[in-house]
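Removed: one protein chain of the complex. Kept in place: all other protein chains.
The chains carry the letters A, B and C, assigned in the order they are written, with residues numbered from 1 in each.
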Amino acid sequence: MEAVFYISGAIAVLSTIGVITRLNAVHALLYLVVSLIAVALVFYSLGAPFVAALEVIIYAGAIIVLFVFVIMLLNLGPQGSREERQWLSLKTWVGPAVLGVILIAELVYTFGLQPSHPAGVSVVEPQQVSIALFGPYVLGVEMASLLLLAGLVGAYHLGQRDDFRRPAQPEAEESKTGTRSDYLAHEGRALSSSTEKGAGSEIGPARLKGDEQ
Amino acid sequence: MLQLLWLVPALPFAGFVLLALSGRRLPDRWVPFIGVGSVGLSLLAAVLVATSFLAAPPPGYAYSQTLWTWMSVGSFTPGITLYLDALSLVMVVVVTFVGFFIHLYSAEFMAGGEGYGRFFAYMNLFVGSMLTLVLASNLLLLYLGWEGVGLCSYLLIGFWYQDSYNGYAARKAFVVTRVGDAALAIGLFLIFNSLGTLEIQDLMRRAAQQWAPGSALALSAAALLLVGALGKSAQLPLQTWLPDAMAGPTPVSALIHAATMVTAGVYLIARTNVLFALAPAVQLAVAVIGAVTLLLAGFSALTQWDIKRVLAYSTISQIGYMFLALGVGAWTAAIFHFMTHAFFKSLLFLAAGVVIMSLDEEHDMFKMGGLRRSLPLAFWTFLVGAASLSALPLVTAGGYSKESILYQAWAGQAGSPWLWAVGIAGAFLTGMYSFRMVFLTFFGEMKQQPSKKPSIDIGIPLVVLAALSIAGGYIDLPRTLGNLPILSSFLQNTLPPTVIAQPAIDTELVLGVIAGVVPLIGIYFAYLLFFQRRPAYADGPTRVARGGPLYRLWFAGWGFDWLYDRLIVRPFVWAARADKDDVIDSVYDGITRLNVVFNNLLSGTESGRVRWYAAGIALGAVVVIAIGVFA
Amino acid sequence: MTTADMTSLLPFIVMGATSIAVMLLIAVRRTHVAVLVTTLVGLAVTLIILPAVSSAGSRQVTPLLILDSYTFFYTGLIASASFAVALMAYPYFRDREGDHEEFYILLLLATLGSAVLVASNHFASFFLGLELLSVSLYTMLAYSHWRESSTEAGLKYLILAAASASFLLFGMALFYAELGTMELPAIIAALEGRVAYGGLLLTGVAMMTIGIGFKLAVVPFHMWTPDVYEGAPAPVTAFVATVSKGAMFALLLRYFIQIGVHTQASLFLMFGLIAVASMLAGNLLALLQNNVKRILAYSSIAHLGYLMVAFLASGPQAVAAVTFYLAAYFVTTLGAFGVVSLLSSGGKTEGWTNEYRDADALEDYRGLAAREPWLAGVFTAMLLSLAGIPLTAGFVGKFFVVAAGASAALWWLVIVLVVGSAIGLYYYLRVVVIMYAPFPVERRAITAPLSISLLGSVVLAVLAILLIWLGVYPSPLVSAIQAMVASLL
Partner (left out) sequence: MIAAVPMAHGLILAGCLFAIGLIGVLVRRDIIFVLASIEIMLNASGLAFVVAGSRWGQPDGQIMFIFILTMAATEVSVGLALALQLHGRLRTLDIDAASKMRG
């Protein structure tokens, strides 16, 4: 079983790298599914069969489906990949990669110095987990239910697409140069010029592409 | 009944809060009910407290009421504690009493003007601050009241802020008294640092134990307190703000001069008398400064044409007497004079206010005259006030208090004939300038017809204060005249008694007679110069020499303003101009610029991009882990 | 779970039940006022039963929650703040488009999450309370989805909060890996007398600090603050600035002071650097800012830096200092954002704001004193309190913090605190000066008179009175806090 740990660990790392490097969102999600299943195997090898199953069912099942659903909803075509290619120049990788590698180095160094404690020497059965869950952790379950309620209410409220019935009045948002904004906006004089200046260069192309769709 | 003590300062504050909160929404006719009523109730509370204090004096002749502890950090536990003893009782009663009548007078005097509510809000705050100052049991609370009084004087002197001169006068009062305040604040730090407490009674006890008389600590602490007192009490060399403070409405002047503000310095020195006793050199300085101030201000008063400026200089001069008394250790005499002065000076201001109001804001005495028939009430009360100010013997309150000061200036342990002589010269001047006012204003030919007469609301305060300006003196009769020192013996429960070097009844009698006669001579001179206008004297020194150098010097208050302008203001402005691009400036500029540079640098990090922020967190994570694990 | 356990949990149960009641109410009939009233009643009941429940003494309910006087004190503070926020939210949302009612569900859930945080005795409740707070906040921040900046704020907060929460979780996992327990008392017992922590624990504390530091918005985890403050609806900003930070700081005190992490030299250095950087960067960033919400955001970074000084001083005096400071900070910040919120209320027609923006530009405040002297006065008082001027609550709080720092001889931190406060004075007074400047002539014609909601004015009046009260007469609160701290440590 040690082999299962190391092999699925390696698969998890590689497929996770795949997730963050892919240009196409669906491909990335497939890599994510692979990664999650690999992690589920790791769980299994560490003697945690219950969460291994949950990892597959909920993570790889439910959550990934949510992602896929949104991708379908937005109908992101190949144009998305083109954008991604343009955004993901080698240069953008340098800083984050350096930071990430330093972090890995720090963690590996610290963890490597640990005296060797074996993990996964015994299996923690689903029964044990459930007893603990509804024993000492019962309040945690209640809180998790309220957490889900918060997520539900939030997703419901934010899911409303009211941007279409919104009048075409732009926001007067100019933090540093916002001195003149308010009364101009109040008069209803469109501030399009300043808004354009603020973000136009960024959104412009994207918006055009969106409109082409 | 003593438990009511907290109401005394609380009521004016409550009035202030009510008036400030209601703002302009409150109709003008309701304003006096709150503004005057709060001080009236405060007076009532003060009287109740005083009666029960006198009827059944608390143990140790002092009552302290801890309302709460402000905060408690280690040994620093400043309490909001009121402390009532003989000294503060006299102060409280005088302040609330005179304050109430000034408020009553203002209800009519200020009616119809703009900012009626605002005026009473400030006045209530003024009285409340002064009462806090007087009742404070520790120097921190006293300082709070001290600053409150300063703030209110600033607000009230500049009450008619549309006129830029008033704003200037207010600023001047604020800045000049700030000099004293700064010294006082340093003094507080010094005292807390070396004695470990700011409780006045504790610190005096500890100072007496720990500080040797004349030691450097005692000297510097007393000197710093003295500078603070000089600023507030308008004594040399910080007196220049007071004449300009006339810019405020007349009741404000009355309040500043009679009941609040300027007497704060006198009170501070009397309150901390142990510190001054430990620093004989500083105490001598108090006497000398008082003596010089009273003389110089007397000369200046003699030359002014503005009736309120005469009164202002006379205040400086009379406070000088109080300082003289404090300096020679005549503690009770100083407080006695404070009391009588509060009566007659408020009376004079209020009566002068009537004159000024009925002549349509005319301040120039040379344009007044002959008003004694048309404004009889103002005339008679003003006359009483002037008589009391000039210290007419036997019949006026001022006569008794001033005589007491003069006698102790000669015979007191720290006294000397020199100080006495200066005081006598001052008394001569006082008589002269007081009656110069009376003759110029109320006698001679009438130059302007008064346009309105004072109403009853204005009359009551005048009559009451006039009565007290006469009767107030009988509370403390000297040995030569019945020997009934009620006030002194009461005050000596708190203040140390004055040590008379060689008590001799005949000396006291002779000195008393001299002190009684000298003002009369001064009045006679005034009579010759300003009433009879005898040809021989008509072109007397002052009138003729109106353009003369000495006259001009006196008129300008001995040129202190000019001097300060040349010595401090102009060099300062010059240096500021010259230094515009200079090193010192660039240091400050550099700090500013450094701040701006850092601001720009850091603002750059707030790029608005969430990935950038995440990178900040990641970088922070790497650094934090590195420090946590490897440092 | 005994009956006594349930009784102790009552305040939490009431908050949770109220949120569900509000949801059901919305399902039956959407009425803004009814929802507001239900919310207020729920919070009021919570506040009323707190003293009764807390008199029963401290009790650990399951390993997850500890209900002691510390918990109840902070729960009271949090629930009161939420009460004020709800009252501010009503006029703010009333005249704006869209559904307003869900906001109150989220507000209640976020309040409950914060209360769980301060009651946390176990990593699980720490994490769940935090997430309950965070997830509710994502939606509250993005609530005005008719404003683009609101969505932006929610999105930024979500991404960064989730990332930092995973740091926090990883840190917790490392603690668990080393000690084999996630219960606070067991952790304290296990670390009792341990001189050096070893790599896992040090990394664990550092990674947890990232998660906590993010919520507290201390440097270098602060960068989200101004954007989120600016983008969020003003009442939500008030909530983020007070409840979310206060609850997290209370938890930081409970965990790290009891565990004694400051005894590790390297961790002390880490927290010290965070404090210094926060005090300096926060104040410097606010200097030239022209947006009031952002000014307050930067100033909050500095204030959390001041609090870190007291945290590092540790000991009962420091915990009392922090608690008083937080109470004062709650009052002051709620008051300041209350003014912003009231000025931003009014929907499409009134005032100088409109549906799409809040009154947050500095220029909006020019001449406010002439138009709304009462609002300007309250705002001035709040700013002076933030600056630490005597006779305000802020001064007393800062005094306690300085005293705590000085008594622990943390001179460098105290010096930086003083320098930071000096810089801070500049930008607070800058806002005050603007308010008392004349009202620009060219705007007189086009700006309709403000109609300030009475409800909001009452809230502000109460806060202003509290501010002065705490500044002039802090001793009752101080002694209550000292008694509470004595039972904790």
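We adopt the following convention: a contact is a pair of C-beta atoms (placed from the backbone, for glycine too) under 8 Å apart; a residue touches a chain by one contact, two chains touch by 3 or more.
As the structure is a prediction and not an experimental result, all values here were calculated from the model.
Remark: the absent chain touches shown chains A, B, C in the intact complex.
Across C:Phe12, C:Phe127 or C:Phe399, the single residue that touches the chain missing here is C:Phe127. Interface residues of chain C with the unshown chain, by the touch rule above, are 123-124, 127-128, 131, 135, 138-139, 142, 145, 148-149, 151-156, 158-159, 162-163, 165-166, 169-170, 172-174, 176-177, 180, 182, 226-227, 230-231, 289, 291, 294. Seen from chain A, the chain kept out of the figure touches residues 1-2, 4-6, 9, 12-13, 16-17, 19-20, 25, 28-29, 32, 35-36, 39, 42-43, 45-48, 50-51, 54-55, 58-59, 62-63, 66-67, 70-71, 73-74, 76, 80, 83-84, 87-88, 92-93, 95-97, 99-101, 103-104, 107-108, 111-112, 114, 116-124, 128-129, 131-133, 137, 140, 144, 147-148, 150-152, 154-155, 158-159, 161, 163-164, 171, 173, 175-176, 198-199, 202-203, 206-207, 209-211.
Contact between chain B and the unshown chain involves residues 603, 606-611, 614-615, 618.
The rule is short, and it goes like this: only the chains that are shown with their structure count from here on.
For the pair chain B and chain C, the distance between mean C-alpha positions equals 47 Å. Chain centres here are Cα averages; for chain A and chain B they lie 72 Å apart. Chain C has its Cα centroid 27 Å from the Cα centroid of chain A.
Each of the following residues of chain B touches two or more other chains: 603, 619, 621, 625, 629. Shared interface positions of chain A, i.e. residues touching 2 or more other chains, are given as 106-107, 110, 176. Taken in their complex, chain B has these residues touching chain A: 603, 615, 618-619, 621-622, 625-626, 629.
The touching residues of chain B, counted against chain C in their complex, run 23, 68-74, 76, 80, 595-596, 598-599, 602-603, 605-606, 608, 610, 612-614, 616-617, 619-621, 623-625, 627-631. Those residues of chain C lying in contact with chain B across their complex are 155-156, 159-160, 163-164, 167, 199, 202-203, 205-207, 209-210, 213-214, 219-221, 223-224, 226-227, 265-267, 269-270, 273-274, 280-281, 284-285, 287-288, 373-374, 396, 399-400, 403, 407, 423, 472-475, 478.
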